[in-house]
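The structure's right below; bear with me while I get my questions together.
Missing here: one protein chain of the complex. Every other protein chain is in place.
Take a look at chain A:
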Amino acid sequence: METIVFKSRYYTAYQPEKGRCFFAEIQGKRIKMTFCQLLAFRQKVLSIDIDAHFNPEENRHGIEILTLCNREHLFVLDTLEIIDLKMFVEGIFAMSELHTLVSA
């Protein structure tokens, strides 16, 4: 049994009933993440310079190569997927904050 933490256009985050971890579904691949890995993932995604995607001199092809969970997974994402990914990671933490507020 698992609960959807947050779902964006391209990605979904789940939390299992048992076990202290998260699952993220990215490009059809299901990735298990510990909280530390989730934080590292958040850091990586939020530090992507999205403006560079609209400047052909900085990012000619409009793609981003993202490695996750100590380079266990590798993804090649386009601009739309990156924009959605940024909203996705923020959504996961926003939902957690909301949960804390509601259960307080």
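As a convention for this text, a contact is a pair of C-beta atoms (placed from the backbone, for glycine too) under 8 Å apart; a residue touches a chain by one contact, two chains touch by 3 or more; residues count from 1.
Here is the rule we use: contacts and distances are computed from a predicted model.
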item: Per UniProt, the name of the complex member that is left out, chosen from "ABC transporter permease", "Spermidine/putrescine transport system ATP-binding protein", "TetR family transcriptional regulator" or "Ferritin"; value: "Ferritin"
item: Listed residues A:15, A:59 or A:79, member touching the removed chain; value: A:15
item: Residues belonging to chain A that touch the chain removed from view; value: 3, 5, 15, 20-22, 35-36, 39-40, 42-43, 46, 93, 96-97, 99-100, 103
